[in-house]
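Take this structure first; my questions come after.
Here the complex is missing a single protein chain, while all its other protein chains stay put.
All chains are identified by letter, namely A, B, C and D, in their written order; residue positions are counted from 1 within each chain.
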Amino acid sequence: MEKDLKKMPTPAASSTESASLSTTQARLVSKTFKKRSTWASVWRQLRKNKGAIAGLVLLIIIIGVALAAPIIFDYNTDIIQNNIRERRQPPSADHWFGTDEMGRDIFARVCYGARYSLAVGVVAVLFALVFGVTFGAAAGYIGGAFENIMMRLCDILSSIPSVLMAIAVVSALGKSTLNLMIAVGVASTAPFIRVARAAVLTVRNEEYIEAARAIAVPEWKIVVTHILPNSLSPIIVQATLRVGSAIISAAQLSFLGLGVPAPAPEWGSMLSAGRIFIRDHSYMTLFPGLAIMVTVLSLNLIGDGLRDALDPRLKS
Amino acid sequence: MSRYIVERLLMLIPVLLSVAFIIFAIMNAAEGDPVYSVVSADATQEQIEAARIELGLDGTLIQRYFRYVGGMIKGDLGTSYVSKRDVMQTYMMRLPNTLKLAAASMVVALVISIPLGIIAAVNQNSIRDAVSMVLALLGLSMPNFWLGLLLILLFSLRLGWFPSAGYEDGLRSIILPAITNGTGLAAFMTRATRSSMLDVVRQDFLRTARAKGVTERKVIRKHALRNALIPIITVFGVQFSNVLGGSVLVETVFAWPGVGRLVVDAIEQRDIPTVTGALVMTTMLVTITNLLIDIVYAYVDPRIKSQYAKKGFKLWKRT
Amino acid sequence: MGDHTAKLILDVKNLVVRYETEDGIVHAINGIDLQLGYRETLGLVGETGAGKTTAALAMLRLVPDPPGVVECERLTIDGRDILNMPSAKMDDVRGKDISMVFQDPMTALNPVFTVGEQIAESLQIHEHLDKRDAMKRAREMLELVGIPGSRAGDYPHEFSGGMKQRVVIAIALACNPKLLIADEPTTALDVTIQAQVLELMTTLKEKYDTSMIMITHDLGIVAEVCDVVAVMYAGHIVEQGTLEDVFNRTKHPYTEGLFNSLPNIYNRTAMLKPIKGLMSDPTDPPPGCPFEPRCEYALAECKTRNPDLVPAGPTHKVACLAYEQEGFHIKRRI
Amino acid sequence: MTKVRTVLAILLCMSIMLGVLGCSPSSTNETDVPTDAQPTDAEVEQEEEQATDDADAEVESETPDASGEYKDRIIIGVANDITTLDPQGSNTDANMMAFTLTHETLVEVDPETNEIIPGMAKEWTMSDDGLEFTFAIPENVAFSDGTPCTANDIKFTFDRAKDSSFTKAKVELVTEVEVIDDTHAKVVISKPSQDFLMLLAHQSMSILSEDLVNDDEFGYQIGTGPYAVEEWTPGDQISFVKSEHFYGEEPPTQKIVFRLIKEESSRLIALQTGEIEVCIDPLTTDLTYIEEDEDLELVKIPNFVMLYLAINNEREGLDDVNVRKAIAHATDKASMIEIGYNGEGFVHDHWINRDQFGWYDDLQPYEYDIEKAKEALANSAYEPGDLSFRVIYNDTAKENMALILKEDLAKIGIELELIKLETAALKGILNDAALDYDFCLYQFTDNLGTDYTLRNQYGSFEQDGKLVKNGSNRANMKDAEFNRMIDEALVELDVEKREAMYNDIEVYLNEIVPIIPIATSYINVGIKEGLGGVRWNGTAKHDYRYVFLEQ
Partner (left out) sequence: MAEAILQVRNLKKYFKTNSGMLHAVDDISFDVREGKTLGIVGESGCGKSTAGRTILRLLEHTSGQVIFDGVDITKLSGNKLRKVRKDMQIIFQDPFSSLDPKKTISQTISEPIRVNRILTDKKQVEERVLELMKTVGLAERLINSYPHELDGGRRQRIGIARALAVLPKLIVCDEPVSALDVSIQAQILNLLKELQNKMNLTYIFITHDLSVVNHFSDDIAVMYLGSIVEKAPAEELFNNPLHPYTRALLSAIPVPDLRHKRERISLKGEVVSPINLPDECRFANRCFECEARCRRGIPPLLEVSPDHFVACVHHTPPEAAGRAAGEALA
């Protein structure tokens, strides 16, 4: 300590706030006045958005179904076991959504499929998020030649249509659920690089970053404690919206026969398998299709709601 | 401005080389030796080797890449392993279809999204906003191949209004694919329009316009929309680029012989020259589209125009 | 009083504006009366959140609805009833009889149209000129505000801040309005440019016999350009009078506080005496005098009763209960 | 709340709309759409017979009515793209159909009788030792650009065939082609082959023009057939117009188009809406639409394709014949057909293709019997639970079949992992020297003679003292005894003896179970009512040369 702390003046007369607590009580102060996190205020904003709430409710139901599915249904007997005698039955009391061409109960499969579709969507986006945000944030923060190279790379990546990119990647890696996730992830990395970079660029020039530098916060710590948390909003919005499109992309790949391998009840594969029966047995595609639609819709509603809630433009 | 354009076009060269390399690398990593798509199932080892050399599949990836690039510089995109046709020629046969579909899809998307987006923004947080956005989102949430099948069932089979496949029936053939494609795109553009309009309707200059006595209708149509166009054009550009190569599923469902299908089939057959060539061409188109979009910006927004004029070329836009 | 109206360019009686938001009702303006004679310049002074801009927008009937709700007993401009005018007709009044100059010249101009077009638009609407004539007049207007007419084809971004504000003034004055409302027209400008713009405005005002409302937080500007002054605090007018009344015979404690908060360039060692505390939350105004929580003269009664604006001289009015006491005066040294 | 309600309302509307679209049967045919789409076994069998009859009836070639008016252009909706116009450059059915139109082979096979009939060569002779064939072609044979076709071109074609991996095997025996004069060519082979002419009937042996091929990069696409390629848009369509220089009978239709419509449902809809006249391979589940439609006709042709489970005989566990027998008993072929082909096919227990020479009627098949499978496994060196394998395949039908196999094998304690691959990747694995697979669901299509089939599917040859498997020998079977048996049968000139020898080979194979034959399917084709003149072919290489549609 170079300076004596006691040099600090005691409360001045000019203080405009009444200091009501004595120093002995001070120890408790930070706990007495509960902090409300910024997420709480986002939640307050979000709560006003009925669409987002509807989306949230739907999504919670879908996640609930996904979590409950393995408890309610046995994978080996209810989900993948063939029952040829009961195939292609229309919806009934026994089979709420009917049965598919292998005689499997579509309701059970749709429920179970939520696990796959959500997992594919979420993992693919996580993949894109981790890579995109790392490189994008680094590009925005470091700048210079590195940024230049990253952005060129990003341009190149995004000039190849994402479906084709995903198909190429699946072909390269082989068909499996994990590879599907990676393929969809790779194809949606570029937007994350862009968003993260833009967010970091915006934040990087804020005065509080300079302030942190002025109080000698090490650079890495500035990135971790100041830049990243403040760049998160657009990234979170982007991620929410991308999960939806990742689910659609996965379904598209399944349609082209490059999706989750059978007999796993992924919605896209179900849609793809059922599409040949669409004329007479449309329930086979109707329910997985609706499931995809509702899930993507709910994610988009939430994403749009989050965007509105996080967007400073819409406040005040 | 012309300097800007020339420099942007020059930048195409490294981009195309990189795209070619990426595709080369990916296709090389792919399971399944491309040579098998060419030889018969019971070919002997020697035959396979002979075919390999004939196809130019010998040597390391790098050697092959440089061989390919050597041809690319001369405008030769190689010959398809499978059909033995010139890739450029094959691509050019598909391109008009793709362009037609892309253009029609964008028209559908624009017709849907601009009014919806404006209605949503001008009536923010009202019922009309909610309905517009949900409509837009529905288009996005429906897997488009499914929508395509449903449209075929209804409009081709039941009602017989439009053909279900092919492209020879002029406007009638393009309507269903364009709707299928366009509704998905419309979602993004409605969103962009809405958020861009929301940005603009809060701007001070609209207040200036109102204070001058400009009617509300004209304030939105003339003063606001023109300013809102920039982000809309960006999204338009991105979407257009995407449909230039990426409407594989719609092309499949409607038997629309476009570029996307060409690439997918070629990927399946490990037809590396076709995949690489078509994607290089697509990249070029996309880049040129982006350039055109940038030029359109300049006409919509004079600020950007003077930026181009002042700076000439800048590697990347920092904002 | 009735006859009096004819001599007024602006007559506002009991104007109330509130914004009904989801977070609560913001009481922006709580019943103000304003009267302005022809060729007069009124300085509307107050700090952020006092309701100055909202008052101006209300006079143009441009308060966004929703969330804004405007209530008023009387609102006439040049003797015309603005309050009950159909909105289509209102478009004819805006820009023609009454125009406005906004605070930030950087954002007040539409970036995608040339400045000439933006000036001409007003002329096309109100003077029904064809495009060419309108552009010709626009160039003349530019010359008038000190910009070469040849620059009419340039876009706003090609002008500096001060020049843009000149363009905004040209737009506002294009149709020779009877009343010009200037909302902090120089806040965003540097001090030397501010001087230029103020000079221009006063010159043009004289030339065109325009009445003006100058909205500002800067008492220095008021001293230079205004004839009469109204001091606003939390949606109320707390003091009103001629320049002399308000500056040299200050009555309201808030006005006093403002003066005491300003560093005096002629006496650099004088201690600043800031007003304590903050302006109250407009969604939850105090029941009595709005200034009571910050007022050093506050009486018990001030907590419950909201003072009316009462005469304190022939041209001077003040809203302070302390004056109901005999012999009360504020401390400000003049 | 209003927003929520809007969302729900819209969702509801959507689902109702979808429901109406999909669930309700077509309004015109409400009466006979079965709500329970499950045929009983008896029904299935009945359908099968019916289908066979239909097919036989269809195959009879109709001749156009000379007085009738015919449609100028016939569009055929195909599922697979034409990939090349070089007859020697591929062997896909799609391509072969094109070559049938544009090119000619020296001889042809009658799809009904499976006998050799004249092609370009109107007559031929075989020397007594069976080593020399002399072909005579008409004088006025010409390529579609007008170039006359001579015996030189035959020689050229045979020489060129030696260089292509697709045709090499077909001309392996040929030692020399001698041009006798313009219209006569003599082909010399190294050892007698009863199936040699069969090989020459394959479209990949279409006669090419020496001059054209040498002059022009795409010269091979010009042949002597009744049609010439007009325009080819890869991935889209190919059109053929009548050749002015065709020497034979003039075809009734001006223009034939093969249009690629990959999506099966779309293809059938295109037929229903009149966009195309022929729909190859509609979905088996959609066949009722064709049957119900008065304007359409369904053609069913029993296929020559044999679907089988390839077993890599050298894999640990699979080298045990008892394990293979156990698997054979555990294979529920009927269910596989039901699921994979929607019942449109029949069980195949033999080792050669249906109707091939040497088919042994009394062969004892491995019936589906889990108990017997368990017994067989008990005879092997392995216990239930010891074995786990992976099966590779490339499409949905096979995937569904694999799912059934997976379940049945699980019952006898063998675990099966399913791996779906893209066709190219699958071929890559099958053809790779490492032979890294256990099982593969695969098929072979040929009617080029029993020897060709057996040799390719199960044969091996000696190289450096070791046996090396033949290209298509997916079983990786290396059996010197079997090789000897087929070599002997090939040169046997006595027909009856030869048939008996092939019967013996079938029995021999049945004992060692190198693969598990599963099924033969039907080829289904939807056509416009009134369409005729097509020679439907069990190898899917239909002959459209004389197709016509009455107006």
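One rule holds in what follows: a contact is a pair of C-beta atoms (placed from the backbone, for glycine too) under 8 Å apart; a residue touches a chain by one contact, two chains touch by 3 or more.
Note that this is a predicted model, so its numbers are computed, not measured.
From the set C:E127, C:E140, C:E158 or C:D218, the residue in touch with the chain omitted from the display is C:D218, counting the whole complex. Chain A residues in contact with the hidden partner, per the touch definition given at the top, are 1-3, 5, 7-12, 14-21, 23, 26-27, 29-30, 32-36, 38, 41, 206-208, 210-218, 221, 225-226, 229-230.
The chain not displayed touches chain C at residues 47-48, 160-163, 190-196, 198-199, 217-224, 243-244, 247-248, 257-266, 268, 270-276, 278.
The rule is simple: only the chains that are shown with their structure count from here on.
Counting only chains that touch, the fewest steps needed to get from chain C to chain D is 2.
For chain B, the chain whose average C-alpha position is most distant is C. Centrality by Cα centroid goes to chain B.
A count of C-beta contacts for the chain pairs A-D and B-D puts B-D on top.
In whole angstrom, the spacing between the mean C-alpha positions of chain A and chain D is 47. The distance from the centre of chain B to the centre of chain D, each centre being the mean of the chain's C-alpha atoms, comes to 38 Å. Here the CA centre of chain A is 25 Å from the CA centre of chain B. For chain C, no residue reaches two or more other chains under the stated contact definition.
Among the residues of chain B, those touching two or more other chains are numbered 30-32, 130, 134, 138, 149-150, 153, 157, 252, 268, 270. By the touch criterion stated above, chain C contacts chain B in their complex at residues 60, 62, 88, 91-96, 99-100, 102-104, 107-114, 118, 121-122, 125-126, 155, 157-158, 168, 171-172.
Of all residues in chain B, those touching chain D in their complex are 30-34, 36-37, 39-45, 47-48, 50-51, 80, 82-85, 90, 93-94, 97, 127, 130-131, 134-135, 138, 149-150, 152-154, 156-158, 160, 163-166, 252-255, 257, 261-262, 265, 268-270. Those residues of chain A whose C-beta lies close enough to touch chain B in the complex are 50-51, 147-148, 151-153, 155-156, 158-164, 167-169, 171-174, 201, 244-245, 248, 251-252, 255-256, 268, 271, 275, 278-279, 285, 289, 292-294, 296-297, 300-301, 304, 307, 311, 313-314.
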